[in-house]
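With one protein chain held back, the other chains of the complex are shown just where they sit.
Going by the order they are written in, the chains are A and B; count residues from 1 in each one.
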Amino acid sequence: MLVTLTTDFGLSSRYVAQLKGVLYSRAPGVTVVDLSHEVPPQDIAAAARLLEAAAPYWPAGTVHLVVVDPGVGADRPIVVIEALGQRFVGPDNGLFGWLDGQTDSIRTLEPQEIQPAGDSHTFHGRDLMAPAAALLLTGTPVAELGPPHGCLTMLPQQDGPTAGDDRIEGRVVEVDRYGNLITNIGANLLEDAPRDERLRVTLGEHETFGLWRTYAENPPQTLVALVSSGGMVEMALVNGNAAEMLAAGVGDAVCLDWTARD
Amino acid sequence: MLVTLTTDFGLSSRYVAQLKGVLYSRAPGVTVVDLSHEVPPQDIAAAARLLEAAAPYWPAGTVHLVVVDPGVGADRPIVVIEALGQRFVGPDNGLFGWLDGQTDSIRTLEPQEIQPAGDSHTFHGRDLMAPAAALLLTGTPVAELGPPHGCLTMLPQQDGPTAGDDRIEGRVVEVDRYGNLITNIGANLLEDAPRDERLRVTLGEHETFGLWRTYAENPPQTLVALVSSGGMVEMALVNGNAAEMLAAGVGDAVCLDWTARD
Partner (left out) sequence: MLVTLTTDFGLSSRYVAQLKGVLYSRAPGVTVVDLSHEVPPQDIAAAARLLEAAAPYWPAGTVHLVVVDPGVGADRPIVVIEALGQRFVGPDNGLFGWLDGQTDSIRTLEPQEIQPAGDSHTFHGRDLMAPAAALLLTGTPVAELGPPHGCLTMLPQQDGPTAGDDRIEGRVVEVDRYGNLITNIGANLLEDAPRDERLRVTLGEHETFGLWRTYAENPPQTLVALVSSGGMVEMALVNGNAAEMLAAGVGDAVCLDWTARD
C-alpha cells in the first residue's frame, strides 16, 4: 500500500501533518511518500510536470494524491483516475491533463461514497481526497467512488518547439537545483541534426557547440549542451550553475542550428 | 508502530539523521513520519500549535516525539504523556501545555529506565527521548518509564480575542505558505454576528466585508475573510498572497465589527 503526496502546502505545514494523519488513520500500515510539498503555490502546471516525470518509475497499484487546489470549494470536481496501472486522486483542474488518452477509468468523486474527515470548505485535500485515497488503498475499486467523469481538464497549451530544416527553436521550461537549464526540445527532434561541433546551441548571447554525453567530459565551468536524464536538450555549466552564470531562467529562448552533414 | 517527529533541527541535519537511526535500531519495523523539523529555532509555542492542530487526525497509539529543547541538560524534566489515545515524549517546557485537562497519565522520564543512546549533555532528543519513544513503540507502558509527574508546564498566556456586543478584536497568529492570515478569533465567537456584508473585517487600513465559504467565490486578487480549515477567522487574497499585499504578519491586530441584525 503505497501513496505519494504532491502538494503546494509546504513540507512542514499543519496541512501536511493533518493529511498524513487521515491517511495513517484510515489505511493502517500504509506507506506515505512525499513527492513534493514545495510546488509553487497554486502552480498546477509545475505539479503536473513533476507527476508526469515521476509516475513511470512507480510500481503498479500506487495511489498518487495530488492537492494543488486553488478552486477548492467552488464547482471544480474531484476525480479518481485509473491509468498506467496506478491511481490518481485530486481536483480536475489541469493536474491530470497529461494523462489524456492513457486512462482506463475516470470517476467524479461523490462525497457521499466516502466518510469525510471534516466539513471545511477550504481543505478538501484533508476532508475528501485523503479519505478517497485511503479507500483505494484499502481495496475499494475506483468505480465505487462515483459516476463516470467526462474529459479531463487540459492545461492551456504551451508553445512547443518549432523545428526547421537546420534549426529548432524552443525555450527553458525548468531549472534544477544545479542550475541546469532544461528545455522543451526533445532529443527525438534531433534525428537529422549532427551531434558534433557543427551543432550550435544558443541562449541569448551565449553559445556552445555539440551535444555531449555527460557533464564530466569537459573542464569545470565549461558551458555545454547535452541530453537530460528525461530526454530533453539541456544546457549546463560543468561543476557550476548555468542559470546563474547566464542569468537565465524559465521561458528564455534556446535555439539549435546546424550545418547539414556533407 | 507509528512515531511522528517534530523538532527545530532542520530536516537535513545530522541531528535528525541520528535520531531516526536510534528509532529504527531500537524499534525495528517502525514507521517514522516527519511532522516538521523546520520549527523556528527554540520556538516552543510554534511546535505546540502544530501538534495541537495535527494530533486529532492521528490514529490511537501513535507516539509523538517532540524535541524543541532550549533547556537541554538543565533541570527541565522530560515527560512521557498518555492523552487522546496517543503518547507524547519531550521536554516539559510548555510544549504540552495544550494537553492540560486531557491527559490520562503523565510520567517523568527516569533515565535509568531506558538504555541511553549516548551520554551527551546537549542532545537528549537522541540520547534519552528517542530511546523512550522506542520503548513505547515496542510495548513498554507509559507507567514503566518513570514516576508520576506533577502539572504540565504552561506557556505564558497569550492575549485572547476580546469580544463586545458588536465587535471582536483579535490578532494574526499564523501565516501559511499561501500568505493567508490566520487569526486567534474562533468562528464560535461569531454566533451573534451576521456573516453577510454587514460584517466588516479590518486589518490596519484594509477592510473586507462578509465571511465567505471559500476562496473561489470571488475574483482573483480580492481580499476576503473566511473561516479557516481549523475553525478560525482568516484573511486571504484570492489566488494571491495576503501577507505580502497587506504587508501584514503575526501579531497584527484584526478587528471584526458589525451592525446588529434588524
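Following the convention adopted for this analysis, a contact is a pair of C-beta atoms (placed from the backbone, for glycine too) under 8 Å apart; a residue touches a chain by one contact, two chains touch by 3 or more.
Treat the numbers as computed from the prediction; the structure is a model and nothing was measured.
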item: Option touching the unshown chain, where B:122, B:162, B:221 or B:259 are the choices; value: B:122
item: Residue touching the undisplayed chain, where the options are B:25, B:162 or B:259; value: B:25
item: Listed residues B:60, B:74 or B:143, member touching the removed chain; value: B:74
item: Absent chain, residues of subunit A that touch it; value: 2, 4, 11, 31, 33-39, 49-50, 53-59, 62, 176-179, 213-217, 226-230, 239, 241
item: Contacts of subunit B with the absent chain, listed as residue ranges; value: 8-15, 17-18, 20-22, 24-25, 28, 31-32, 41-42, 70-74, 76, 117-118, 120-123, 126-127
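Definition applied: only the chains that are shown with their structure count from here on.
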item: Whole-Å gap separating subunit A and subunit B, where each centre is the average of the chain's CA atoms; value: 31
